[in-house]
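Before I ask anything, here is the structure I am working with.
Removed from the display is one protein chain of the complex; every other protein chain stays in position.
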Amino acid sequence: MNGANILFYLLAAMILGSGLLAVTTRQLFRAAIYLLFSLIGMAGMYFWLQYEFIAAVQVVVYVGGITVLIIFSIFLTQQAGEKMLVKKTGQQIFAAIAAFCGFALVMVQIVQNNFTATKNLSLSPSVTNIGNQMLGVDKGGYALPFEVVSILLLAALIGSIVIALRTPTQTS
Amino acid sequence: MNAIVLSGIWGVVMMFAGLFLKSSKQIQWTALLGIIALLVVSILDYQAHSVQAQTYFGMMTIDVYTSWFSILITACCAMYLLIFHKDIAAVGKNEAEYFALIFFVMCGVYLLASYSNLLILFLGIEILSIPQYILAGSDKENIKSNEASLKYFLMGAFSTGLLLMGMTLIYGATGSFDITSEKFVGQFEQLSSMSSLSFVGILLLLISFGFKVSAAPLHLWTPDVYDGSPTAFTPFMATIVKVSVFVAFIRLFHFSFGNVSDAWQIAIASMIVLTLIIGNVTAVYQQSLKRMMAYSSIAQAGFMLFSIFAVNSTLAYKGILLYSVVYSLASIGVFAVIIKMKDYTYDGFNGLAKKQPVLAFTATVCLLSLVGIPLTGGFFAKYFVLSAVVEQGKYIWIVVFAVLMAAISAYYYFRVIRSMYFKTGEAAMHTEPTTWDKTLLILNAMIILLLGVLPSLVFG
Partner (left out) sequence: MILLEAFSTPVNYFPILIQLVLAIGFVIVMMGATHLLGPKRKTTDKLENFECGIEQEGNARQPLAVKYFLVAILFVLFDVEVIFFYPYAINFRELGWNGFIAVVMFVAFFILGFTYIIKKGALNWED
């Protein structure tokens, strides 16, 4: 057990522990905060894997953006202090079984599969390489998905305007 | 390729049309101009690609089949916009945005028709889905519309998650997202050498696609979403979007997973049986025509699944093309009549034939086509997809079962016809159809009848 392993297990414990708390707590706001910690743990995991750029994206978008959005929407919709109703035992058992089956299915496959190491050197995930790949126009470059993403974001932008912008007649 | 670019650009044009054009008429005309331009561009694309397939950036492969499908689906969308443009504008305040979202969906449709990389498949599904969540909830004052949007969004996001998980597992097994690459093709050459990782990946992709095309047991969102969404958008979701997901489905499962069909054919077969039973039997008990059409779209999806089931058969490709067009046009035709009515129940249609003979006639043609009566396009559509399975020689009993289910479907479709022709009543109208509406509906019905005689017209 070396330092790297210890770090990995610490991060995994953080992700899983706060994830578990997020789904079991009965206070919605706390669930959001636990989710925040889980996402920070994910960012830590990316750092551990040396994917610095992905880790930074994780922090900027998920920790900085999405969680704030979730907290805003909790404040927007309901009394954040109130506890949520406890689900029926039947539902809880069914949810647990379903989650376990999904987990078991994927886990068994991953454990069974023997991943062969590639002969060629893996590309280092530095920002330089990411940039070259993302904007490359030759075969294997991701310029087309890059442009498609901009259309996707634009569609989401219109959607947010249509749904969330108050139209002039609806004055409260 | 040009169609993808134009649909994206026209989405932006529509966005700004809402800001700069003051009258609703002008916005609608801009949208119609856009879809006509899109149709022209996709025809030009077809001519450019009819000789040989072309690959763009190793991400998309456009061949004859793809570009021909693009023309057909654009034509269906043009028909939809021509018939419904006034109703779309009447849904809410942001009319230009609705058209913009429809153009963005079209962009996703073209991507799904031509992807050769799983990343583009994912982005296509997302561009297809996100505008739909918005369109479902565009009637903000209506609580059922809100419910539809939220339900669709939550379930859709979950299924997209499964799609990503499936892609991840397949990437783990193959080491490539490119479905034409050697690694990818090699992995799926034969069942014995396929890793179990890809098996689960295929299963997850199957679930996700099944969700998007509302195949049972993943159909639960469909009735509420199609019923709750504004009636102007339901036909768009139920037809154009659904058939394009089918084309993406067939593309992946036939071209890439065709050799390992033993792994997933049984799953599709059980999906077909469940979908046909649940769709048809539940539709019988519906009182609202809009909800009945939602279940009917589930049942029709069951028939379209046959084209996925019959692996690598030319009849299946022909079948899905014909089915896409005929089903889209027929559903659009029925919804065009529904939206004109005040009361969506069967009783609301009593005596429509006396009051609006043209509407009743076109609706009858469309309904007959949905049943699959000979001399309408629906007959050949069903004939092709079913005979593709017969040609394969496996699971013939499902075909017998499907024919039985088609007979059940006749009951609820004919019930509408009976209300319109053989019952007396008010048939209160919400909006009176104009001559323009009637002309289009007759044209729509004529195309369906023409395809009933000459189905080869859609094979290109």
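Chains here go by letter, A and B, matching the order in which they are written, and residues are numbered from 1 within each.
In this section, a contact is a pair of C-beta atoms (placed from the backbone, for glycine too) under 8 Å apart; a residue touches a chain by one contact, two chains touch by 3 or more.
All of these numbers come straight from a predicted model, not from anything done at the bench.
Touched by the hidden chain within the whole complex are the displayed chains A, B.
Even with one chain removed from view, subunit A keeps its contact list with that chain: residues 2-4, 6-8, 10, 47-48, 50, 53, 57, 60-61, 64-66, 68-69, 72-73, 75-81, 127-128, 130-132, 134-135, 137, 143, 146-147, 149-151, 153-154, 156-158, 160-161, 164-166, 171. Residues 12, 15-16, 19 of subunit B touch the missing chain (whole complex, contact as defined above).
Following the convention adopted for this analysis, only the chains that are shown with their structure count from here on.
Centre-to-centre spacing of subunit A and subunit B amounts to 31 Å, using the average Cα coordinate of each chain.
Within the complex, the subunit A residues that touch subunit B are 105-106, 109-110, 112-113, 115, 118, 137-145, 148-149, 151-152, 154-156, 158-159, 161-163, 167-169. Residues of subunit B touching subunit A in their complex: 8, 11-12, 15, 56-60, 92-94, 97-98, 100-101, 104, 107, 111, 117, 119-120, 123, 126-127, 130-131, 133-134, 137-138, 140, 149, 165, 169, 172-173, 175, 195-197, 199-200.
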